[in-house]
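After this line comes chain A, so read on.
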Amino acid sequence: METVIEILKGVHPEVDYENETGLIDKRIFDSFDVVNIVGELMDEFDIEITAEHMIPKNFNSAQAIYKLVKTLEEE
Partner candidate 1 sequence: MKKAGNKIINIISVALKVLLILFLVITLNRIFMPKYVHENLDGRITQEYYPQAKYSDVIFVGSSTVHSAVDPRVLWEEQGISSYVRANASQTMWISYYMIEDAVKLRKPEMVCLDVTFIKYGDDFVEEPSTRKSLDGMRLSSSKIECIKASMGPDEKMAEYIMPLFRFHSRWKELSLDDFRYAYYNKAVTFNGYLPDEEVDPVEEKELVYTKEGDTEISGRNLYYLNKAIELCRSKGITVMLFKTPAHSSNWSTDYDDQINSVAKEYGLTYINFDEYNDEIGLDYTADTPDKGSHLNTSGAVKFSSYLGRYLKDNYNITDRKTNDKYIKNWNGIIK
Partner candidate 2 sequence: MPFISVDFALFVTAVLLLYYIFPKRYRWVVLLIASYVFYGLTGIENFAYILTTTVSAFLGAMLIENKGTEQKKYLEDNKNKLTKEEKKSYKAVIKKKQKLILTVCILLNFGILLYLKYIDWSIAYINLFRLTYMGRIDFIPFKNLLLPLGISFYTFQTMGYLIDIYYGKYEREHNFFRFALFVSFFPQIIQGPISRFGELAGELYKEVDFDFSRIKSGFYRIMWGLFKKLVIADRLAAYVRDAIALRETYKGLYILLAVFFYSMQIYGDFSGGIDVALGVSEMFGIKLAENFNRPFFSKSISEYWQRWHITLGTWFKDYIFYPLSLNKGIIKLGKFVREKGAVQFGKRIPIYIPMLIVWFTTGMWHGSQNRFVVWGLFNFVFIVLGTEFEPLSNKITQELKLNETGVMMKTYRVFKTFWLMSFLRIFDISADVPSAFDTFVLIFRDWGSFNIKFVYENLSLPQEDFIVAVVAIVIMFVFDLIQRRGSVRERIFKLPVIFQWVILSLLITAVSVFGYYGPGYDAASFIYGAF
């Protein structure tokens, strides 16, 4: 979880990731940010994120992103 938040802070340091649940819905992240974050997640956790995972639900909060990473790690 800490690693995820660190990656997120690298893109948008000003966000309160503990509580924010509308990263996509509130347009805090644009598609650039998402692609950058996904790239780093894939590097960091050695997982494969593909277009099918690119739905707002998976990226709206740090918690959701962490969950996505966990699911993919198990596969």
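Candidates were picked such that all candidates are chains of the complex that A comes from, given by their letters.
Definition applied: a contact is a pair of C-beta atoms (placed from the backbone, for glycine too) under 8 Å apart; a residue touches a chain by one contact, two chains touch by 3 or more; residues count from 1.
Note that the coordinates shown come from a computational prediction; the quantities given were computed from them, not determined experimentally.
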- Item | Candidate from this complex that touches chain A, chosen among 1 or 2 | 2
- Task: Can you check the complex and tell me which residues of chain A touch candidate 2?
- Result: 27, 30-32, 35-36, 38-39, 42-43, 49-52, 54-55, 75
